[in-house]
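Take this structure first; my questions come after.
Only one protein chain is missing from this complex, and each of the others stays in its spot.
Chains here go by letter, A, B and C, matching the order in which they are written, and residues are numbered from 1 within each.
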Amino acid sequence: MEKIKVGVLGATGIVGQNYISLLENHPWFEVSYVAASPRSAGKKYSEAVAGRWHINSDIPANVRDLVVGDANNVKEAQGKCKFVFSALELESNLIRDLENEYAKNHIPVVSNASAHRHTPNVPLLIPEINPAHLEIVHAQRYANRSYGFIVVKPNCSLQSYIAPIFALIKAGYPVKKMIITTMQAVSGAGYPGVASFDIIGNVIPFINGEEEKSEKELKKILGRIENGVFVYDESITVSAHCNRVPVLHGHTACISLEFGEKKPGLDEIKKIWTEFRSVPQELNLPFAPSRPIIYREEENRPQPRKDRDADKGMAISVGRLRKCSVLDIKFVTVSHNLIRGAAGGGILNAELLKAKGFFD
Amino acid sequence: MEKIKVGVLGATGIVGQNYISLLENHPWFEVSYVAASPRSAGKKYSEAVAGRWHINSDIPANVRDLVVGDANNVKEAQGKCKFVFSALELESNLIRDLENEYAKNHIPVVSNASAHRHTPNVPLLIPEINPAHLEIVHAQRYANRSYGFIVVKPNCSLQSYIAPIFALIKAGYPVKKMIITTMQAVSGAGYPGVASFDIIGNVIPFINGEEEKSEKELKKILGRIENGVFVYDESITVSAHCNRVPVLHGHTACISLEFGEKKPGLDEIKKIWTEFRSVPQELNLPFAPSRPIIYREEENRPQPRKDRDADKGMAISVGRLRKCSVLDIKFVTVSHNLIRGAAGGGILNAELLKAKGFFD
Amino acid sequence: MEKIKVGVLGATGIVGQNYISLLENHPWFEVSYVAASPRSAGKKYSEAVAGRWHINSDIPANVRDLVVGDANNVKEAQGKCKFVFSALELESNLIRDLENEYAKNHIPVVSNASAHRHTPNVPLLIPEINPAHLEIVHAQRYANRSYGFIVVKPNCSLQSYIAPIFALIKAGYPVKKMIITTMQAVSGAGYPGVASFDIIGNVIPFINGEEEKSEKELKKILGRIENGVFVYDESITVSAHCNRVPVLHGHTACISLEFGEKKPGLDEIKKIWTEFRSVPQELNLPFAPSRPIIYREEENRPQPRKDRDADKGMAISVGRLRKCSVLDIKFVTVSHNLIRGAAGGGILNAELLKAKGFFD
Partner (left out) sequence: MEKIKVGVLGATGIVGQNYISLLENHPWFEVSYVAASPRSAGKKYSEAVAGRWHINSDIPANVRDLVVGDANNVKEAQGKCKFVFSALELESNLIRDLENEYAKNHIPVVSNASAHRHTPNVPLLIPEINPAHLEIVHAQRYANRSYGFIVVKPNCSLQSYIAPIFALIKAGYPVKKMIITTMQAVSGAGYPGVASFDIIGNVIPFINGEEEKSEKELKKILGRIENGVFVYDESITVSAHCNRVPVLHGHTACISLEFGEKKPGLDEIKKIWTEFRSVPQELNLPFAPSRPIIYREEENRPQPRKDRDADKGMAISVGRLRKCSVLDIKFVTVSHNLIRGAAGGGILNAELLKAKGFFD
């Protein structure tokens, strides 16, 4: 099978680099186009990232010598790739317009950016949770009169706990209330991101916009499409405390939650999590973790440094399930913010799109 | 005024060292006796801590050459000090017996250990909160037929948020439910405590026994004495998530709470906190912070590294007060676990005892 | 005595903030003027640093409400202060011109910047080492036809080991060769400086320009003035390896050195260091450490976190003196890069200037 040619927008940033690294040897996709700001445009990729290639393995050989395009110029991408991953780092309104531009010019956009997360006809996709939301892509294509469309993924912090929540809901135990405290890694802030002067031996109990994003995005992901319009799930209320901690990669979340009237026992919950499988597993997508949720019985796990890489960084690790004296249960989750929570999550989205025929 | 001679049990440990350092030049107390395990007994203090003096300033001159006593032998303390601070690091049941032994031998014990926190006639004292609990000391003395008695302080994690909670209750707004997630410093685990191999670039979402302690101690501190017996406050329910983070000193807590029917506005809460004063401030105790609660308006404070030393480590810093969508409000607190949360808190307890005539 | 009014250029940066904080309650100087980039100019100081005040203690009351001047406009400083501290963070050639401008407009400049470190008539001053170099200031004033002049301090890394070297030379033991490996704190890079993504759990074996600076500045500081011209000391050769490590404050250096023909014994060296005193101590300057060099006998000291604050951050801590099998001796030094190595060192320079009548 010939591989599908893909582009990466924002290819010189930390998430863009992760895309390029993770796509090396991908069975379905191959990076044929990279684009970044005008400052980098025209240089070889290896020159554009000289001194700031952040991945431990070297730049993939097939990307090293690609000439970087100007991400602002959609024309440059045309003919070079079938779709693009967007890891743009610009102001939100600029990203919104630019991604629209690609979509209107027949280039599908699989995006990491927050700009379109609440755009009415854009799905906020996690393949294990709401693959059916892809139906709205047809409406986008029709509205744009274009082959192009936009699909986005949620913020990285949400990724670390949404699968366990969804697994419980799907098993027949609706969740009504959640209080979440995250301890997020510095790589979630991009590069240069958090100054070492601020975070060495410290905790910063604030991440701009993160709590609001977490609280709102969850409702769209768990929502449904009715008459071609998203209906957010207002039956679940989330309150988030987001903190930055001196961890390189891996977001940790401490969660207390309350069910509706039906309340599962602790053992049943562990069983639900351990047995949880969904569409990506059924379709055997290349980046799908074999077990999306890994429950760890050790009393002091999951930990970001030890568990973030589970199943190549695509699985969510959960542990410490116990009763909560205020709500019903409490537990801890960890996921890799740059893999499952960023580039890996984006690739899984693209794989689902491919499997569902959106790139035919 | 002649200073009161005091002893420090567990003088070679990290908390014991803090006692010795903080008591240098104390206006009321002077360290005249230090005791530790038999291994250290008989050595000069400076020799006993050689290679493991953890305080940045040097060993106080008046303690350097004290000969370390055997903490297991109460007789050695007699005549050398009027009361002792207990920073013993032993198994809980050994500490319980040993502190009893001192108390029965006419040596009051101001303790940091958890052993007696739920002993029926032992007050779990925070001078700003429950100074009236000291009345039960008379019952102890009578029961022991001794001048001695035991007063303990709660665990260090609780210290970082109990004053703000109490200030609200005292102002007429009972608190019913709290969900607390702590991010605790490594120095809270003593020495050598947490292995660097475990915590560098990591979070450990588990501290043995800490969640249970937090949940239970709060009820005693906020409780009342009735007919000579403690009645725990069962009207407040706490659920704690305790985490260890790579921070040297300073415990941070993210708190969501729910009031009873009366719910103060956010501005009123800030006013209550900022104006909160209590017995230690009225008595002008040497270690009393002038403002026990400092509210910070910056959006990213309090932070452990920046706020732990507020008012010489005795004030609690609070910030990020906002609505909680699940309970009523949420906010962040920071306090110094080794000062307010350990030796400094113990010294403040002793100062209150002194001011109330218990050392006359 | 009325205090001398001083200005701080680059007042919003990390070193500028340190000047302002360290000068609070200074017995001789008071900050009456602060200046920064045009972006900050016109704002109150507290507004200009909102969200990026990096000092743990609060902004001094007398500076909070000062209106920030435009550092590029020398006229704004005139009449507001007798001299300025320069903590400018600009490109070197811009700083060079700007500091010249102040000097020519009758405003002496006590600078931290590297721009003028090798300007022929500018002394590279460390009060304990080369106070006599101040004689060249007269030449500057004459050349400028101005009351103004420029005095600079060396880079922060050099500070941590130059005093011990000089003490040996002064005692009659010329040093011929040195190999120095530094492990430097992140605060030496300013703010935001080193990205946490780069340094958490890592070492960066490169600091742009630092090795060259160390090797060259030493020769000027140890040099002499002959016929009004600096003669660099070419009898000493230095080879430096400069590394960045995940330490907040405090530069550590591992040093091997070779003497000329006269070689002191280890005990004699310790004696020389311990007894070393110089002009700042004789003049009893306010920021002078009582013992400029503190030798620590513990086998594992000095350490940056434990020793950087010695004598309020102005003393150099030294330890681990032993034979070197390749050169003659080896040892370890630590100093506080933001105090002795930056603002504190600048203040000591100004104090020496004042004591020597340069501000009369």
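The rule we apply is simple: contacts are C-beta pairs under 8 Å (C-beta built on N, C-alpha and C of every residue); 3 or more make two chains touch, one makes a residue touch a chain.
All of these numbers come straight from a predicted model, not from anything done at the bench.
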Visible chains in contact with the missing one: A, B, C
Touching the absent chain when the full complex is considered, from C:178, C:269 or C:339: C:178
Residue in contact with the excluded chain [from B:187, B:303, B:317 or B:335]: B:187
Residue among C:69, C:223 or C:302 that touches the chain left out of view: C:302
Residue numbers in subunit A that touch the chain omitted from display: 50-51, 56, 200-201, 248, 298-300, 305-307, 309
Hidden partner interface residues of subunit C, rising order: 177-179, 181, 183, 201-206, 215, 237-239, 241, 243, 245-248, 252, 254, 256, 299-306, 319-320, 324-327, 330, 332
Touch list for subunit B against the chain that is not drawn: 14, 54, 186-187, 191-201, 246-248
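We take it that only the chains that are shown with their structure count from here on.
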CA centroid of subunit A to CA centroid of subunit C, Å: 47
Where subunit A and subunit B are represented by their mean Cα positions, the distance between them in whole Å: 43
Approximate Å spacing (C-alpha centroids) for the pair subunit B, subunit C: 41
For subunit B, residues that touch 2 or more chains besides their own: 201, 248, 299-300, 305-306
